[in-house]
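What follows is one structure encoded as structure tokens, with my remarks underneath.
Every protein chain but one is kept in place in this view of the complex.
For chain A:
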Amino acid sequence: MARPRTLLRLAALAAAAAVALAGCGAGAGSASGSTLKWGFSLPTSWDPVTSSTGNDINTISLVYASLTQLDEKATAIPGLARSWDYNADGTAVTFHLRPGLTFTDGTPLDADAVKQSLLRGKTQQNSLLKDQLATISDITTSGDLDVTLHLAAPDYQVPNLLAGKTGEIVSPAAFTKDAAAIPTAPVGAGPFKFESFVPESKAVLVKNPGYWNADAIKIDRLELTPTTDPATVIAAVQSGALDVSFIPGNQIPQAKAAGLEVDVIDSMQVNQVDVNSTLEPLTDRRVVDALKYAIDREQIIDVINGGVGDAVSQPFPKGYVAYDPSLDTAFAYDPAKARQMLADAGYAPGQLSLTVTVNALSQATAELVQQQLQAVGVNATIKVVPPGSSTWQQEVYLGRKAQFALDGTVGRESPVQNLMVVYGSQGLMNTSKVATPEFLAALDAVRRTPLDAPNYPQVLQAAVRAGVQMSPSFSLGTQPRVAVRSKKVSPLPHFLSQYRWEGVTVGSPS
């Protein structure tokens, strides 16, 4: 009888040990309680050289650090480079790297690595950074920490330019070995080290203790999954399947009602109408301007975005250095004026027909715009471009078949870069491909003005005014990021340019 009792005691002891070990496991779990599950979108490529959308900056900057970075107001501040200085005429800029930097593969991140990484962006056959890096004519190094970029012409925008994908430094050891592997197995020196990636499914990243600002990163492990259906996001965060994600502005009340936290973060994204003034009947400037007055921007923000965002007439958000307050009233909604301008152009109500081109996700905006155009006598039909960035490119950007396309810019690190995309003669969103000499001269003046010059804001805003007045295209409103998070995640920092995770903590649900 004693033997079974001993066995029973042993079993009880084993069970207690198992519970205790499980407890230890839970303790370890709480240490890895700094795991953050982020529902966003996976990048088109983990390689900054081949990444094809601006939105990718939010995800690939998890694994790469750039030479400079943007602060909350999108002003260039030190990154991998602790400082920089220009030569007297603005044709060369030297970046001074922080000492002791390494990539996550252990190789040193020094001046030569920076040179090699930037040169790859300039020369690799499939590089999508060639245009941005065209301003750099040569790269030289001096010692391990100083790298000098020699410019084709004076350009004080380079520190801004290098704050995003363009300035993200990839390990030369990795791309020399196999450049084709970088899009799925990145090696950088960013806040996180890449651990695993399943395309269309999930990426797992762990904290990089060698990151120059590692002390600011409080998350040990970050799991990135794509969210495909906005209708499921709140439920996913509520259930704990995600810790942080994003929702449309009109779901904010529901998210709050579900006990979740919401951060409305101003962004550089501005929605816009790309008007192609080379297509009839938009060759008549009076018609183009009438359309600008016909659109009720506030109504679009209220109905589509649940009131989140600002109506703007320029491709920058309020609070950014390029934002020109004098444009606040430009093309303010005035249907009577629009009707009059159309009448002056010879169009009686119902005589003018127009096609509104839109992607499948913005269909509701197109329907609202259609009714607004009808209110001033324009017969608008909607053309929905099937999903896929290539179809949009063929229809709008490259094909230039769209008269009136509902589009948007996610912004660029350099305001000059953004102005070039939106209004430049070869700008992707300038479907008319026309730019006046006045606008190009104003843009050149910006490039020649140091970022810390007292008159820099005025020079930059003058270029914005020139672009707004010149362009047949027009801005509609800003599109802030609406992040929804579980209560166990601390508030997200408000950076205009992108999601950042400095200081964000993940604790127990409160």
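Throughout what follows, a contact is a pair of C-beta atoms (placed from the backbone, for glycine too) under 8 Å apart; a residue touches a chain by one contact, two chains touch by 3 or more; residues count from 1.
We take it that contacts and distances are computed from a predicted model.
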**OP:** Using the UniProt record as the reference, specify the protein name of the hidden chain from among "ABC-type transporter, integral membrane subunit", "Formate dehydrogenase subunit beta", "Sulfate transport system permease protein CysT" or "Ferric siderophore synthetase subunit F".
**Re:** "ABC-type transporter, integral membrane subunit"
**OP:** For the chain that's not shown, point to the residue among A:T35, A:S137 or A:Q299 touching it.
**Re:** A:Q299
Original post:
Among A:L42, A:I234 or A:L373, which one is in touch with the chain left out?
Top reply: A:I234
Subject >> Which residue of A:L327, A:A366, A:V416 or A:L496 touches the chain not shown here >> reply: A:A366
**OP:** Tell me which residue among A:P226, A:P386 or A:G399 touches the hidden chain in the full complex.
**Re:** A:P386
Original post:
List the chain A residues touching the unshown chain?
Top reply: 230-231, 234, 250-251, 254, 299, 302-303, 360, 363-364, 366-368, 370-371, 381-384, 386
